[in-house]
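A single protein chain has been omitted; all remaining protein chains appear in their positions.
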Amino acid sequence: MKTRDEALKKAGLLSEALPYMQRYDGRCIVIKYGGSAMTEGLRADSFAGDVALLRQSGVRPVIVHGGGPQIDRFLKERGIESRFHNGLRITGDEEIAAAEMVLAGAVNKAIVRQIAAVGGRALGLSGMDAGLIEAEPLDKNAETLGFVGRPRQVRADILHLLLEKGIVPVIAPIAADKKGQRRNINADVAASAIAAALKAARLLILTNVPAVRGEDGLPMPSLSLEKARALIKKGVIQEGMTPKVETCLEAVKKGVEAAVILDGRQPHALLLELFTDQGAGTLFHARRPPHQKMRTNP
Amino acid sequence: MKTRDEALKKAGLLSEALPYMQRYDGRCIVIKYGGSAMTEGLRADSFAGDVALLRQSGVRPVIVHGGGPQIDRFLKERGIESRFHNGLRITGDEEIAAAEMVLAGAVNKAIVRQIAAVGGRALGLSGMDAGLIEAEPLDKNAETLGFVGRPRQVRADILHLLLEKGIVPVIAPIAADKKGQRRNINADVAASAIAAALKAARLLILTNVPAVRGEDGLPMPSLSLEKARALIKKGVIQEGMTPKVETCLEAVKKGVEAAVILDGRQPHALLLELFTDQGAGTLFHARRPPHQKMRTNP
Amino acid sequence: MKTRDEALKKAGLLSEALPYMQRYDGRCIVIKYGGSAMTEGLRADSFAGDVALLRQSGVRPVIVHGGGPQIDRFLKERGIESRFHNGLRITGDEEIAAAEMVLAGAVNKAIVRQIAAVGGRALGLSGMDAGLIEAEPLDKNAETLGFVGRPRQVRADILHLLLEKGIVPVIAPIAADKKGQRRNINADVAASAIAAALKAARLLILTNVPAVRGEDGLPMPSLSLEKARALIKKGVIQEGMTPKVETCLEAVKKGVEAAVILDGRQPHALLLELFTDQGAGTLFHARRPPHQKMRTNP
Amino acid sequence: MKTRDEALKKAGLLSEALPYMQRYDGRCIVIKYGGSAMTEGLRADSFAGDVALLRQSGVRPVIVHGGGPQIDRFLKERGIESRFHNGLRITGDEEIAAAEMVLAGAVNKAIVRQIAAVGGRALGLSGMDAGLIEAEPLDKNAETLGFVGRPRQVRADILHLLLEKGIVPVIAPIAADKKGQRRNINADVAASAIAAALKAARLLILTNVPAVRGEDGLPMPSLSLEKARALIKKGVIQEGMTPKVETCLEAVKKGVEAAVILDGRQPHALLLELFTDQGAGTLFHARRPPHQKMRTNP
Amino acid sequence: MKTRDEALKKAGLLSEALPYMQRYDGRCIVIKYGGSAMTEGLRADSFAGDVALLRQSGVRPVIVHGGGPQIDRFLKERGIESRFHNGLRITGDEEIAAAEMVLAGAVNKAIVRQIAAVGGRALGLSGMDAGLIEAEPLDKNAETLGFVGRPRQVRADILHLLLEKGIVPVIAPIAADKKGQRRNINADVAASAIAAALKAARLLILTNVPAVRGEDGLPMPSLSLEKARALIKKGVIQEGMTPKVETCLEAVKKGVEAAVILDGRQPHALLLELFTDQGAGTLFHARRPPHQKMRTNP
Partner (left out) sequence: MKTRDEALKKAGLLSEALPYMQRYDGRCIVIKYGGSAMTEGLRADSFAGDVALLRQSGVRPVIVHGGGPQIDRFLKERGIESRFHNGLRITGDEEIAAAEMVLAGAVNKAIVRQIAAVGGRALGLSGMDAGLIEAEPLDKNAETLGFVGRPRQVRADILHLLLEKGIVPVIAPIAADKKGQRRNINADVAASAIAAALKAARLLILTNVPAVRGEDGLPMPSLSLEKARALIKKGVIQEGMTPKVETCLEAVKKGVEAAVILDGRQPHALLLELFTDQGAGTLFHARRPPHQKMRTNP
């Protein structure tokens, strides 16, 4: 009799997800899936299942992934030490070739396979494919950083084409500039640009750290652009978190409804954030929070 | 901390529904929703929510409703006593006018409103609308029964048109025959004919009785056409249940993947049946059960 | 030889209708079909045929019907007396339930059946179906009037979908407000709101009275908004007619090309109005009459 | 008061056309419009109006025209005498050039202009345009006849494309063979081949003679293939009529629902034939007459 | 061995055309093909092949043809002398009938046949077909010139419809005015109006004279609107050329990217102009030349 009660409970819980599904029906959700988050095996399964469930529920998920630790390991196996400048990988010929193989080859296809394994349908792209992203050199420190780039333009028609057919785009943040030179792009920044081009309902940045904390040291469920800028100025938002927060603010400024930094180490973080009232991180919004939703501390 | 745990559990349970959603993705599910089931207020809410959730999950639900008790009450208020012959309402001028008003007016719009109340989009039709059902007199006992009919032809293009746009068709089983005469059709029979015309994945008949029971008196989770016929012959399937079972067999014979008689008094009976392994009634199938699914006793 | 001459004459007359058909080709015509007009049997047949002919000639007709006398009779049979305030039905629980059954059940389906009987294809809707009309309480006298409403918003996509497929929408003016409460809407007002949402070429209000009369007591074939307002002010337009005229003016103000109050007791009133130079009532237009058409007195 | 009565009568007659319009709704009607018929000015106006009315009523008319008298006149003005063999024009270089200019130039554009003058939209084509007709030499007497051809293949996609947009195709029966040589095709034969390619509901051959007469000398409203063949054998169908009748039989054999030889000198012959019970000529059908329609003698 | 080398060379040259094809991919190119150019047999073949190649390469070519010499000859054969006023044909009843037969009949169909002969698909239209061009009398000298007209309005939807299906429109510049009167339009002017309606990438006017020459007597590869106007004022652009140049300027002013007067006597003039760096005439552009392309003297 126990399974029967469980089934009843399950059906009841399922039915509670309806208003959340309706809220995002037909809307794009861009998910930055970090290389660190990925390396914890169990989470990967839950991640792919969550993505497939979003798709099945009428949401249009787009994944942008990183792969820093995987590139580090790859280079190390070849006896090359990863070097960074202000948190950005110094990228020479060896590094850009490695980034391409690891990101567009290994990591990208692993995610595609994970989604297929749970019955979804995904297609892996780099920024070069179908001219999705045109890169340009990151303006300052170009000499120091080498082939590091940033998105100059996003041509999103291919994403709409795939989403229309129920296919989940999985994007490796490597693109060519006007001269055809490959350039490595920070995955958060790529995700933000893509979210802006799609006028997404959400940019979700999955990290392996807890939520942003306020002056009282407590996690903050949501923040307006203004307030977030104030906290950065005051130094309350810590150094490592600052560029992530700024990427979120940029996305919101460019028309994304809201951006969320959330702890990807939680199981089903995506469902928690989108399909329950709990939320799973810190949400950044323009003036008013979307849906006037009350968020409790994560 | 309790709500957080609950949210985590909820997300986990949600993710378990994915394979079930994928199984019915883009498929039509025809649901017979009986007048009795309807009269229990609470169930109605859960029913509408379940239908909207099915739609949101990529399923294409079509509802065919009855309204017997409501017609009885309506006639009684006018001092007319409902009369039946072999379980079918003897239908004269008064009765057919009452059936039309109650079914196509009150009950149909109540269901449409319930689905709208949970954020879905439904459109109520009778068999007359857009020429959906052409009726013919029920061949035997035509004199005794009056304006009782059965479907001669189903023109399902309007249903596909609506489903394509995410609109749930809600159908009152009253139709006109070739001469334009209104005719009352048994809702189970109408649902079966519509399911056949749509080559539906399931015909679900919601009743207010428990599952079909076998020779040992225990509920039977599934039955092949052959076995069901044998049990009817043997008299194991009881009298009141026989026409429902035969309607199910008819649907399966005409190309519906499987038909289920299920106890609509259970909360979330639809989700229980379609989105969990439990099932909620007795499933009738051709030779082999669909999806080789193991069903435990309800 | 007589039939041959008749056939020749008929062919000649048919050919004269061409420029009128071309004038309305692909345009929406919203027709308010009153409950009183309906009760005269013969007219109903001619009405359905005219609607089917319009459709067949490339016009896109949309019907909004009333049903006042039918509701009165229904309530009376239950021993309830109809009560009115300023011409609007005082609507309690009993009345709204009756209105729904009579309008969305009996009257709506009768019209659908009449159109089917002459070879057309119609689909009956209430304002609740597919979210066509969202109602709001009629602002003043809400306490006095009960569940009387007016359109707050029209979502016309379902109408275009049906018209595109050659299906004539037939609309019962009952809708739900934001809270899901059923509300009775005056059929003229509903027709006007729908005509505005469709940017219709014409709003035709079929009544059972002759045309609007001017200061000289003669029927007026056409009136500009300005002139009509002046006549209302002067009291020349009589009391009973005033709300109908104001509904017409409202429609024209919101983008309907012209609105006509016409005597539905004439046979083929719709064809007379649209497909001959005669016209059949009083036409209200913005500054200049459409098509500079010369109208003679009806 | 007289005009009012007339308008009422007109509306009534209009409404009688509905079942006929519905009968041909969305169906192709191929009309052979002869050069002789054309030369009577008044008829031309009525012809164009009838075609536009058919189009406006949901029918898909396609016109194939001849131009024999016009070619004769053209050649005569140049001092060339028209020569015939078995009723077919002996066609050398001069004649084919003349045929092209007269048919594809003068006659074709005159018809297009006439239809435009009554508010329709027509587009003139020759068999060469968009590869509509591929000709081949008329097998026997090729040496005698010169550049006379017959259709080897019809590529009808362009006609569907135009009809879909409400444009009436007007076709001059001149086409190129595989080698690019222009060839003159008998207009009846071209119309028959096009009707077969379109699986038309009717092939209407407008002539300037009365209906086919039977053994009793009386006009025959309809004939089965079998009976028509018997009458040709018996010599009852006169010599001049025989090829026209055979072209009709050919069309019916290839899938056209029925073919009619009708007297184009009557005003509104097309409407008379299609939109009244009278008919206007002799209808050829396969086994049973279409629509079981009772036809009286023209 | 020689053929092999040639094939290799051919393949290499082909591949050099790619950037030019890409430049005009999906863009409309309107080509005025003069009656004089046509009369040189060999050129006609090369012209049709070039048009078919443009189409096959993703370009959307539209041809507008003249036929002056052919009309002259036609009239002469009938003993009528062609008369001109300021370079425009004085057009009476005889002349307009001749123009229609020669342009819409002989010349139009000859071009259609030439394109078919090289495997392309073309459809010939006059300005009357599908209401493509509505003419109006040429304002000045209307009395002197008779039925000479100019485009009042272009309704280009039929052109897009044909181009979408890979069909090349071939247009004879004769159209009807509002009253249905046929009017002869200068082919350059018609081509310019059509190019403007299509927002074409190029208007190419094929002539039988060399390029426009500058003050130094040398051919000029390209000219801005301003500069061209200055040269006309100065009288450097010779009299015969002035109206052609003004037609080009008019097209550019109305949104055509550039207009070119080019010597159609060169073989493959179209390919030379569009698919090589050479160019084949004088290009008129707004402020800056399109594509910053360096043009050498023709």
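To keep things simple, chains are lettered A, B, C, D and E as they appear, and every chain counts its residues starting from 1.
The criterion applied here is as follows: contacts are C-beta pairs under 8 Å (C-beta built on N, C-alpha and C of every residue); 3 or more make two chains touch, one makes a residue touch a chain.
Computed from a predicted structure; not experimentally measured.
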item	value
Full-complex contact with the absent chain, from A:Gly124, A:Pro221 or A:Gly264	A:Gly124
Of A:Glu77, A:Glu143, A:Glu215 or A:Glu239, the residue in touch with the unshown chain	A:Glu77
Which of A:Gly58, A:Gly92 or A:Gly105 contacts the chain that the document leaves out	A:Gly105
Touch with the omitted chain, as defined above, among A:Leu88, A:Ile158 or A:Ala286	A:Ile158
Touch list for chain E against the chain that is not drawn	3-4, 7-19, 21-22, 25, 46, 49-50, 52-53, 56-58, 118-119, 266-268, 271-272, 275-278, 296, 298
Contacts of chain A with the absent chain, listed as residue ranges	77-78, 97, 100-106, 108-109, 112-113, 116-117, 121-126, 128-131, 157-158, 161-162, 165, 167, 174, 176, 180, 182
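Keep in mind that, in the parts below, only the chains that are shown with their structure count from here on.
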item	value
Pairwise touch network: line, ring, star, complete, or other	line
